[in-house]
Structures are given as C-alpha cells and as structure tokens.
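Let me begin by presenting the structure, written as structure tokens, before commenting on it.
For this depiction, one protein chain was excluded, whereas all remaining protein chains were kept in their positions.
The block that comes next holds subunit A.
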Amino acid sequence: MSRMLVPCHVKSTVALQVGDMRTSQGRPGVLVVDVTFPNVAPFELLEITFKNYYTAFLSIRVRHHTPLHTPSKWVTCLRDYCLMPDPHSEEGAQEYVSLFKHQMLCDVSRVLELRLILRQPSPLWLSFTVEELQIYQQGPKSPSLIFPKWLSHPVSSEQPAPRLEGLPDPSRVSSEVQQMWALTEMIRASHTSTRIGRFDVDGCYDLNLLSYT
C-alpha cells in the first residue's frame, strides 16, 4: 500500500495552563499543536509518524471537510494514546511512533486540520514535545499493467496429441518439472552473504593513530 507525504504546516505549540503563566511555579502539562494543510484538498489520512520527546499521552482531534453551510466541528480521533508507560521514567521517551488509520476512533477520510494534544503529567521533565511530524495519505494506486491479449489468454488451437500407452499425463509431468525448475532457480538466486573476516587492507595493517570522529 503506497503512501504519500502530505505537506503540512505545524503551528507553534500552545501551552494550556491555569492561572497567570508569569507568576505560577509549575510547568505546563498540556500542550496543543495545530497542524494545517494549506493548498491541499481534504484528504484521507493513512498514517501519522513522529519522534516522541518526553510526551506521555497523546490525543488527536480532527476537523473534517463538510458540505457547504454545515459548520465543521472538531472530533476526537485518538484519545489518551500512551507513549510513556511510566511518565516519570525514560521508557518510550524518545521513541519513533506510527499511528494508523485503523487505530482512529472516527472516520478520517476528509481531513482539513489536525490538532495534537500532548500531555505530560510528571513535573520532572523540563519540556516535552513531538518532533519530525509527518502525515501520510493514500498514494496513487500502481497503474495496472496491460498485458498483450495473447499472453493473458493463450489460444488453445492445436488438438492435444494422442496419448501414448503407459506414459504419464504430459500436463502433470510438465507441472512437476516446472516446480523442480522453480526450486532450483530459487536456490541459485539466493546467494549467501559470507563474512570476509579480513581486518587488513591488502595484507597491510600499519595504522595511523586512532581517529576521533
């Protein structure tokens, strides 16, 4: 199934916090990231991939394209997806994640906008976000190859030759021979990746000092 990257514009994150942000001590635990798709028609969402950075839970809301004169509402398509099983520890903190269409709670066939709601309840982390966000839609179907008619519909013109007594059925033999041939081809085609084991270059192992890359 091919997929196509959808060019998107990720707006800067907005922190949701109660009270006056300048004077409050704590760090925000909820961030909202809006993703818009300028110049792209409403599309069918296939996959969302990103690299996590210390986000514990992810919710996604989607705004659909609706027929004219109907106001489009935000619908939750993913609710509290857990990225870090223990928000206080490092597990899952910097993992690459993929979310697919079949995991979504609602229909995502005419997406206009996405809203990612990131939650990190633990006060131990200084910041959290998601990085390298990429949205994919269904790619174009591979063009079906047109076979010439004589290849796909072989004409059975000749009369089958009269069977000689005592010999096995020719079609059966030919299918078995074909099977054998296929096996030998398979074995020949797979070449073993042998380990070379040489550590020198043409017998020489006279080295410089070690390099710091």
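Just a few scattered comments:
Keep this in mind: a residue touches a chain if its C-beta (ideal position, glycine included) is under 8 Å from a C-beta of that chain, and two chains touch if they have at least 3 such contacts; residues count from 1.
Note that in this section contacts and distances are computed from a predicted model.
Missing from the rendering is one chain, named in UniProt as "TBC1 domain family member 19 isoform X5" (options: "TBC1 domain family member 19 isoform X5", "Cell division cycle-associated protein 4", "Large ribosomal subunit protein mL46" or "AP-3 complex subunit beta").
Shown as candidates are A:V40, A:V75 or A:V97; the residue that touches the absent chain is A:V97.
Those residues of subunit A that touch the chain absent from the view are 49, 51, 53-54, 85-86, 88-91, 93-98, 100, 102, 123-128, 132, 134, 176, 179-180, 183, 187, 190, 192-201, 204-213.
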